[in-house]
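A single protein chain has been omitted from the complex, and every remaining protein chain is retained in its original position.
Presenting chain A:
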Amino acid sequence: MNENLFASFAAPSMMGLPIVVLIVMFPSILFPTPSRLINNRLISIQQWLIQLTSKQMLAIHNQKGRTWALMLMSLILFIGSTNLLGLLPHSFTPTTQLSMNLGMAIPLWAGTVITGFRYKTKASLAHFLPQGTPLPLIPMLVIIETISLFIQPMALAVRLTANITAGHLLIHLIGGATLALINISVTTAFITFIILILLTILEFAVALIQAYVFTLLVSLYLHDNT
């Protein structure tokens, strides 16, 4: 029996060695490299998916923004695969750790902002003031826009962490409820089990959606700044 509800979120270590690095690197094994012209089914589907996603995601960017294509595609693949792998029983999801999400969000966001300030300084500074604000409100609005700018990386990281963690916790709790209800009344346990199944379906969707949302937002910040 786990000590508390949050034991499954502790960074895994085996005999004192942090194997979280191995866990983070594991999903890359699941994406084989295409080595021939006509590949097996897995690689064909993977190629098709990546082509679909990249076309859709990079359509809004100009030449400069498209240099980020590799970054964005790796991002969505990594977050999607780690989230989905975390749904397996007794697995550890790296994206539940705020440290890792901050480590992904802050450099990417900072990259977009610095790119914007470096190449289009005036346009980037103009983002601080929405069009058509009345004159007396300008100082306050600049402060508010600055705060909203600096909250972007925090929001990115915390959104991902909170969603995945909350989903895992809910699954855990409802599983525990099912387990406890089996001794009391089997039908209620069965209903709870149905709820668990629905929740699992939701979690699969959430895993993919969160990956998409993360990457999309980074892409939007990039679009603003290129």
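What we mean here is this: contacts are C-beta pairs under 8 Å (C-beta built on N, C-alpha and C of every residue); 3 or more make two chains touch, one makes a residue touch a chain; residues count from 1.
Convention: contacts and distances are computed from a predicted model.
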Which of "Fructose-bisphosphate aldolase", "Protein farnesyltransferase subunit beta", "ATP synthase subunit b" or "Anaphase-promoting complex subunit 5" matches, in UniProt, the chain that is not displayed: "ATP synthase subunit b"
Sole residue of A:L70, A:A110, A:L125 or A:I197 that reaches the chain not shown, by the stated touch rule: A:I197
Hidden-chain contact residue, picked from the options A:L88, A:I147 or A:I184: A:L88
Interface with the unshown chain - residue positions in chain A: 1-2, 8, 36-42, 44-45, 47-48, 87-90, 171-179, 193, 196-197, 199-201, 204
